[in-house]
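Everything below concerns the one structure shown next.
The other protein chains are all here in position, but one chain of the complex has been omitted.
Presenting subunit A:
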């Protein structure tokens, strides 16, 4: 499935969190995408100036409906436009689907989405337990993976450890709660860095090594681990995972850069 440029029409947009928007796109000719892939969005000004940024895709499967959830970056050039300006009926240029490593596929080989040149042994990863670890907007591709797991009713045990600033900053809050009720085994562990809900058992604060150890599938169970968030978050979490005995080859990371 080769990536290409496509015209996306905005079907709907709404606030995801106080700082983020969800965009439902109808992408003409989109070949479908695997859970965890991303795309590039290109905006062009009247004088020909253009700006391109990469965004993780919150949806997956053989559909031309593509869902993004975009966090507005302070001083950003593209994300404030996507969050505050874009409305239903607008058209955007998108390029994708992109990436064949930070992906998860239910049912293993032959399920068909995205490139065929994945890492050796990836045909079997679906049988393994999967630990997802998200910091902030890094939850977007991990939500796509968790939803694909539920949609396929895949039997692999799944857990998502998700660090959000406050209860208001949780992306896909209703969808994640629904996943916990689905028949595919899934457990959600939320931690809050700035403010917790009332009556929450743990104080707000940056995630600790101890909290991580308590919430993740143990290394002895050989989980495949996906970590996505800011560079600082991913560096910290990945170092702890290695320290806890997780095989470095079983840890897949995606770091959100500065722009």
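Quick note on the criterion: a contact is a pair of C-beta atoms (placed from the backbone, for glycine too) under 8 Å apart; a residue touches a chain by one contact, two chains touch by 3 or more; residues count from 1.
Note that contacts and distances are computed from a predicted model.
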**Asked** UniProt protein name for the omitted subunit, picking from "Molybdopterin-binding protein", "5'-nucleotidase-like protein", "ABC transporter permease" or "TusE/DsrC/DsvC family sulfur relay protein"?
**Response** "Molybdopterin-binding protein"
**Complete:** The listed residue (A:23, A:58, A:100 or A:140) that touches the chain absent from the view is A:100
**Sole residue of A:26, A:90 or A:189 that reaches the chain not shown, by the stated touch rule** = A:90
**Request:** Please pick, from A:72, A:105, A:149 or A:252, the residue that touches the omitted chain in the full complex.
**Result:** A:252
**Fill in**
Per the touch rule stated above, subunit A touches the missing chain via residues 2-3, 5, 7, 40, 42-47, 49-54, 77, 81, 85-86, 90-93, 98-102, 115, 117-119, 231, 234-235, 238-239, 241-242, 248-249, 251-253, 255, 257-259
